[in-house]
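Missing here: one protein chain of the complex. Every other protein chain is in place.
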Amino acid sequence: MLVRELKRGRSLLVRLDHGADLVNQISELAVDESIHTGAFSVLGALIQAEIAFYDQESHEYSALLVEENAELVSCTGNVSIREGKPFVHAHVVLADSDGKTTGGHLLHGKIFAAELHLIELLGEPMVREIDQTTGLYLWSG
Amino acid sequence: MLVRELKRGRSLLVRLDHGADLVNQISELAVDESIHTGAFSVLGALIQAEIAFYDQESHEYSALLVEENAELVSCTGNVSIREGKPFVHAHVVLADSDGKTTGGHLLHGKIFAAELHLIELLGEPMVREIDQTTGLYLWSG
Partner (left out) sequence: MLVRELKRGRSLLVRLDHGADLVNQISELAVDESIHTGAFSVLGALIQAEIAFYDQESHEYSALLVEENAELVSCTGNVSIREGKPFVHAHVVLADSDGKTTGGHLLHGKIFAAELHLIELLGEPMVREIDQTTGLYLWSG
């Protein structure tokens, strides 16, 4: 277990832009506001999305396009440093008009409307490095 | 992107009332405690619920009644000001006895048991106003 204690930075509420990409918007926010480490949640609706499942044996992501409009019923994620830059990691659950849900690692999400709550965390930034066991960029210190 | 920096207010943990409505309970809490802006999550179980999907073309909500008892497996939301009063916006994912999930915008949820974590945010309150592009009451400043 790698435990990092951080200090609370800013608390931000953000209305993200209609038509923009959810991952890009949070990345831009992190760059513009110099946020190196943080935790967030988002609720709203997406016009369409691309999510992914990570194959734990082949160590490859398979992508899934969600073409219908969807409620963004859950989105939790974090910001940390990967290759020297703020990197956004988010998982989502989407719901269609019948309430049917689809979930995964968020690759892209075209925003219809989105409300972000982000908690900035200050101190030594959390850094991602490739982990041989999982093939993922995990927090390494 | 509308970015609002707020100051951290109180951190509340709340056991909500068995048999009461989840949205009403959080609204009452916000009014009673004079919380104008905040972010929250809830876990628990609901006796039944009514959720909604927003049609991005017709700009109308369609409601879906979930009549069976359900685990409240995810509930994230926020409090902000709409028409001069604290307004609760929450999205949920519900699970039935087979683990099957249903999600949407929460209209009503009759509480079996519910545990709320709410972070109050102080400063200029976030205010909702009607947005012509989406037909929704979005954060306008």
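In order of appearance the chains are A and B, and numbering begins at 1 in each one.
Basically, a residue touches a chain if its C-beta (ideal position, glycine included) is under 8 Å from a C-beta of that chain, and two chains touch if they have at least 3 such contacts.
Fair warning: this is a prediction, and the values are worked out from it, not measured in the lab.
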Have a look at B:L6, B:L72 or B:L107 and name the one touching the chain we're not showing.
B:L72
Identify the residue among B:E60, B:E115 or B:E129 that touches the chain left out of the display.
B:E115
Across the whole complex, the chain not displayed is touched by subunit B residues 8, 10-18, 25, 28-29, 33, 41, 43, 45, 47, 69, 71-76, 93-101, 112-113, 115, 117
Touching the missing chain, which residues of subunit A?
1-8, 37, 39, 41, 51, 53-56, 62, 64, 66, 74, 76-78, 80, 89-93, 101-105, 119, 121, 126, 131, 133-134, 136, 138-140
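Here, only the chains that are shown with their structure count from here on.
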Between subunit A and subunit B, centroid-to-centroid distance (C-alpha), Å:
21
